[in-house]
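Just one protein chain is left out here, and the rest sit where they should.
Here is chain A:
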């Protein structure tokens, strides 16, 4: 099998003290959705941050389209085509929706009005509220701004850290629909999710992490069907 589009292979490391990740491997294929699930404190977000270069790895490496990017800073990875939506503080609250999107495109020197139009097509509510400060929007709308901001660089991979944290179930379903739409345009999605069941339903690939190591790795459907995964992590 060819190497996946983005892979963090056998990553070991932490924030300085003890290791949080232990030879953890996360990968996503082109245009597919990969989801990281697991109990609290399993190192889900940490694994994602490691792939994005926000913590130093003691062992293992990260490859994007075959190129080793382990030594690159997060900013350099953005320039290489990775988009990242942090879990919290992921928008500029005092700036308008449109300014948020403009800032997302900051590293682009070309005309980005077509990308802006695409983001507005994907999230029509943002077009309606484009002159409103992003901090005044509802939780779900803020998440749309956050995802839109990350899409402005036209990334090849979009990484989402718990995109549905703190939004209502209805908004959650809508956000998942949008994420599927993004994946259909050929953008790979790597996502950490608290709502494991719903996330695995839309996942091409699922990673169940426990204590910073891979416990189960399979397609989303297979994991949902696996009795042990169901019993241990999905509440039966």
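As a working rule, a residue touches a chain if its C-beta (ideal position, glycine included) is under 8 Å from a C-beta of that chain, and two chains touch if they have at least 3 such contacts; residues count from 1.
Methods note: contacts and distances are computed from a predicted model.
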### Summary
In UniProt, out of "Ferredoxin", "Probable tRNA sulfurtransferase", "Branched-chain amino acid ABC transporter permease" or "Two-component system response regulator", the chain dropped from the view is recorded as "Branched-chain amino acid ABC transporter permease"
### Summary
Among the options A:103, A:117, A:180 or A:225, the absent chain makes contact with A:103
### Message
For the chain left out of this view, which of A:8, A:86 or A:220 touches it?
### Response
A:86
### Task
Go through chain A and note every residue touching the omitted chain.
74-75, 78-79, 84, 86, 89-95, 99, 102-104, 106-107, 149, 153
